[in-house]
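The complex is shown incomplete by one protein chain, all other protein chains being positioned as in the whole.
Let's look at chain A:
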């Protein structure tokens, strides 16, 4: 087992610390730390352990860019020092939402919600048309994002085109910007809805790396002409007790005592 794989559990802690430290440098709540903490475990498992080099990952929930940056940095795709020195700084490549200047590793710059699944489906279709359909395209959305109509246009397209090289993932933390998903428009990450749209659907604990791994591996074995979707139940702000499962998790700056406590909490994850 490689060193990278041996340190798998530690990564959940170290990358969280990295995100919190980078968020702290901004002295603002802008990095959406709650959303980053809810999806980081999925990114770790999928991007570091499940993806082949030719596969692509689309982060449709672009506001969790910081989570993507730290994982890409871990993979050596973004120089660590560059990220540390320039994140959120004037003239940086690494802003609050994903850039369009790193096309190889970030195929689509996102931020406005509801674009990623269409792009991922188009890319998966493109790989099919060019004989590269052994490549998988992953697309991570948030559950709040699934309010967007374009997501369901994309779902129909993926299903009608039988894109079984597409693996969609929902970070289902059940919170959106100003309310619980269930109280705003209802649970758009419900497995029944996605099954009705023709997806091969699975549900798992989005903080349990073994469960995520098992479901993704199952998807890859199934060739049923259906696009896949892994609905990951998560906790927004996972790891920082004061903000877990709270709307405030995306509106909290990592400063002062909040920062100190956050780093302590993460150590006990």
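Convention: a residue touches a chain if its C-beta (ideal position, glycine included) is under 8 Å from a C-beta of that chain, and two chains touch if they have at least 3 such contacts; residues count from 1.
Simple rule for what comes next: contacts and distances are computed from a predicted model.
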Candidate names "Transketolase-like pyrimidine-binding domain-containing protein", "Energy-coupling factor transport system permease protein", "NADH-quinone oxidoreductase subunit I" or "Fe-S cluster assembly protein SufB"; UniProt protein name, chain not shown: "Transketolase-like pyrimidine-binding domain-containing protein"
Residue touching the undisplayed chain, where the options are A:7, A:28, A:156 or A:225: A:156
Selected from A:79, A:126, A:186 or A:256 as touching the chain missing from the view: A:126
Options A:38, A:118 or A:201, residue touching the unrepresented chain: A:118
Touching residue (missing chain; options A:108, A:140 or A:175): A:108
Sites on chain A contacted by the missing partner chain, in the whole complex: 100, 103, 107-112, 114-115, 118-130, 132, 149-150, 153-154, 156-157, 160-161
